[in-house]
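Each chain you see keeps its place in the complex, though not every chain is here.
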Amino acid sequence: MKAFVMSEVGETATIEKERPEPGPMDAILKPTEGLICTSDCHTVHGAIGEREDLTLGHEVVGVVDEVGSEVEYFEEGDRVAVGAITPDWNSVAAQDGHPSQSNEALGGWKFANVKDGTFAEYVHINDADGNLAKIPDGVTDHEAAYVADMLSTGFAGAENADIPMGGTVAVFAQGPVGLMATKGAVLQGAGRIIAVETVPERKELAREYGATDVVDFGEVDPAEEIMELTDGEGVDAAIEALGADETLQDCIKVTKPGGTVSNVGYHGEGEFRKIPRAEWGVGMAEIDIVTDLCPGGRLRIQRLLRLLDQGKVDPTKMTTHEFEFDDIQEAFEMMETKEDGMIKPLIHF
Amino acid sequence: MKAFVMSEVGETATIEKERPEPGPMDAILKPTEGLICTSDCHTVHGAIGEREDLTLGHEVVGVVDEVGSEVEYFEEGDRVAVGAITPDWNSVAAQDGHPSQSNEALGGWKFANVKDGTFAEYVHINDADGNLAKIPDGVTDHEAAYVADMLSTGFAGAENADIPMGGTVAVFAQGPVGLMATKGAVLQGAGRIIAVETVPERKELAREYGATDVVDFGEVDPAEEIMELTDGEGVDAAIEALGADETLQDCIKVTKPGGTVSNVGYHGEGEFRKIPRAEWGVGMAEIDIVTDLCPGGRLRIQRLLRLLDQGKVDPTKMTTHEFEFDDIQEAFEMMETKEDGMIKPLIHF
């Protein structure tokens, strides 16, 4: 079968691979639609170290091609979605409420990390009963591809932010995760949602997804502007959706005493993240910093699909480009530079 | 000044009263707009016992007429809203996170209970700094009148229900509190919201506020219908917005193991509420039953006003009738019977 791989750090290629075989709890998925994530680019650049011919990709939907002997809830032909994170559900971390950390830090992240990812003609799914979900008839494959990571991660940014009904939220960066954090804040009852972004198309989308204010960090200091917009009070919650030291610092600066900084950004570089001591209230202002790795699992995916089925969110507005799987190399290169205003490229298998 | 009172059980009248005086922490409000609540009718019928010339009403907005010597945040002329519940904020119950229970069960409920209510030319506000909130310019008095009880209670029904993002919710009864519980479920990220109601106008409003399904209890057994709609699974959360034994039982019947029953109904009659033992999983199905009395306080009211200011909810759809204060007796009588499709009558002062 064909697979789009990272052949080594800095190099990608489409190569032939063996079709994977399922263990007793597993399934094999035949993809129909997929999405490229900026973190795939980071991986190729060496963010998680050297890999050899590792299949890339973690956002996909498709049809079940085969199931293992112990799989109960799925069978060949089922149209299914799967989370970017596919935990080991009987691990102690999952039992502790942290399935994404199963067995080790970030241990639920298997696709394109510790096993082959989703940009291939067949994809191995560990613990199919725990990690797949059937797609309702009213949801398209295109829509469903967004639940794997963008909806799950972005919404988690808002869910963890402990947003009070009618509260105020700042969302730093309006890439696809940030945009879904903005929408997630709407779905958590936020009264005012301040989106921080400078790219015009993303600023526009932020408003469409429910931002009540947009702060352009290319024009103003965003922390100062947010303090001004809130009459010096700060926000109930700030969401970091970029993964940079400066934005994390800004989150702490704009969060009021007793508020929450919710991180969903992937912090890929640097030895430290820095907490501004004074604005953090010398460690006594009750500003909590919480983090998350994209929740996965059958239940999570079912619930996100339900929101799509009921028309509560339309993620396809973020699809700026479409490609056939044969042209994935081109899509991948555009995603590196975000040229032509690319937000998310959809891949047809 | 004029006041609309319960002169004794079963009797109402408009009488002359002394204008109240503020203590050092208090304020006097001059009402502009108010709403009648069905619980005012219950009070007149004796639900809280005998009262003599007690001014009725607890939903009001207006202008500050006078403030006590220690009041810091408000002054004469401020356009303000106030919660139906006005807690003692330094009580141990408030310190424990339950301000509505200050000093005794339901102790934050003062208007038209332990002191005169809001249907008068001047209204006494205890702890003005703790209980008033300024109305933003973008919010009308009509809109703001709804935060006192309808938004605060209805939304609390949804907030306490622990609704997962994309989860399923049933809301029993679509009076104004139930309608706001339905809207509250939208603002808590529910994926599917099943409203239970039989009055056509209320069924229609439920859909406008975000119900994805409406079950007419005049046509079907609502518990059975909800189990069918959810493929026998039940809902993540059920909200009781009526205050009856049968609906509370139905809530337990339709809530899945691990789910939550959130009560905001006022249970005015009967010695007991009955939990169906088997459907409650013999006390081991992890179905929690939680309750609330309308949250009040400056912060709560500010946040609800922010939702109005940002256009996140329009409660005025529930205003079916309008009256001058001089005609409040007529409005009150109609509210008793809900004739002419009355949902909420607005009173102009």
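When the chains are written out, they are named A and B in that same order, and each has its own residue count from 1.
The rule is simple: a residue touches a chain if its C-beta (ideal position, glycine included) is under 8 Å from a C-beta of that chain, and two chains touch if they have at least 3 such contacts.
Remember, predicted model here, so these are calculated numbers, not experimental data.
Asker: Going from the 2 copies shown, figure out how many the entire complex holds in this file.
Answerer: The number of copies making up the whole complex is 4.
The rule is short, and it goes like this: only the chains that are shown with their structure count from here on.
Asker: Angle of the rotation mapping subunit A onto its copy subunit B, from a C-alpha fit, rounded to a multiple of 5 degrees, please.
Answerer: 180
Asker: Could you please state the distance in Å, as a whole number, between where the Cα atoms of subunit A are centred and where those of subunit B are centred?
Answerer: 38
Asker: Which positions of subunit A touch subunit B when the two form their complex?
Answerer: The contact residues of subunit A facing subunit B are 155, 159, 164-168, 184, 186-189, 191-192, 212, 302-307, 309-310, 312.
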